[in-house]
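Left out: one protein chain. Kept in place: all the others.
Then we have chain A:
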């Protein structure tokens, strides 16, 4: 399979380029045209990923739509031996049941965030160009089947995000952008370190091959790795992705970004970028070093509980609706960790469901915050109130989103929390019970925040507010639709994931007995 040529995945990943090229030729002052191109440009990846999702064969755990080209080959040798090897860095793409849904998630949220960008007022052309570069990076991360490529796409999201936060954000935008850059830079650095060590040991960068080599003890390269060394690599990968996820205590940058970035970018950030951390943790952390992950799983669970409870408690005392949701994201990412900690299929499924489900839910909630901010110029809970009278539709959707987030049955949040805790109860009943407290707290802080916003007396200045406009209704309805679809028909996600997760889990459970 040396030169598998199937340009489908490449054309999906790089399809936003089309919009970038067109945008480059549109004069700056034609704001309307730029917005339209920006939005229609995201339809191409959406259509392609929908098509691929439809044609995805979920009976098999193998990679699909694979693509492989030779790219860089560098000689490398060591002074002691004098021997020279050529290490090849290939351009390799491929998706399996775990990455395919995430690509679809990216494409959907990408399109809706572009629609939400309707509110952006300044420097439109640059905004949409950067937006599409970001989209390429995100699609690439999930499509990459090669560590080097994964890293490049991962880094590729860093630069546009820096600009998108720093130029179009709120008051303290530059500070938030810097914090984002430095924290994620450290994360990427540690990740690169781990990747290169793996590269040098395994002499390949292909994710699939590495996983195979590492799980066959007879292989000389795998044999050369002592358990301690493996654990070090696992820990390095864990920290790298924990910063992205974000896991307590690496979360502070994420709060800044959630508060300062423009709503459409927070949709992407909370909906997709954080998920790259979860994805990386599953695919590289646990996928490469299941034994070490198994040993570490108690800590995973403890960190998960800290995230769940810490996020929930702090969400309760926040005065800013954005902060409530930012802490709520931290809390919900804890559930992902709990799912991973269970080390069984159900738990993993719960974690991955949570990844997708939280992607939709947080995108919806942050979109709504953007809409409310647009009307009221505030997101402080004290200043808001009684929005239900003037904006019944928005308030209704907000309530529905909150219900999904706190895990109401029939919505995606319920499925993911249910699976994650079900998985964890099987292994660590006590920790699972403690973590489940988070569900109660979630209900408390979310209902408090929503009640403060939508009910109660309406201040005079909020009486004449316009309800949702057509451009705003689309994202709300689509996102809520996705949330309910997963809630009532979880197989839509479960089926593709099943096989891929089964390849990771037997290794893990085989060890655990």
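As a working rule, a residue touches a chain if its C-beta (ideal position, glycine included) is under 8 Å from a C-beta of that chain, and two chains touch if they have at least 3 such contacts; residues count from 1.
By our rule, contacts and distances are computed from a predicted model.
With the options "Succinate dehydrogenase/fumarate reductase iron-sulfur subunit", "Catechol 2,3-dioxygenase-like lactoylglutathione lyase family enzyme", "NADH-quinone oxidoreductase subunit N" or "Branched-chain amino acid ABC transporter permease" in hand, the undepicted chain maps to the protein name "NADH-quinone oxidoreductase subunit N" (source: UniProt).
Which of A:47, A:61, A:167 or A:474 touches the hidden chain is settled by the complete complex: it is A:167. Here one chain is not drawn; of A:120, A:135, A:161 or A:190, the residue touching it is A:190. Check A:50, A:72, A:224 or A:433 against the missing chain and you find that the one touching it is A:72. The missing chain, though absent from the display, is touched by one residue of A:6, A:62 or A:178; that residue is A:178. By the touch definition given at the top, chain A reaches the unshown chain through residues 71-79, 82, 84, 151-152, 155-156, 158-159, 162-163, 166-167, 174, 177-178, 181-182, 185-186, 189-190, 192-193, 196-197, 199-200.
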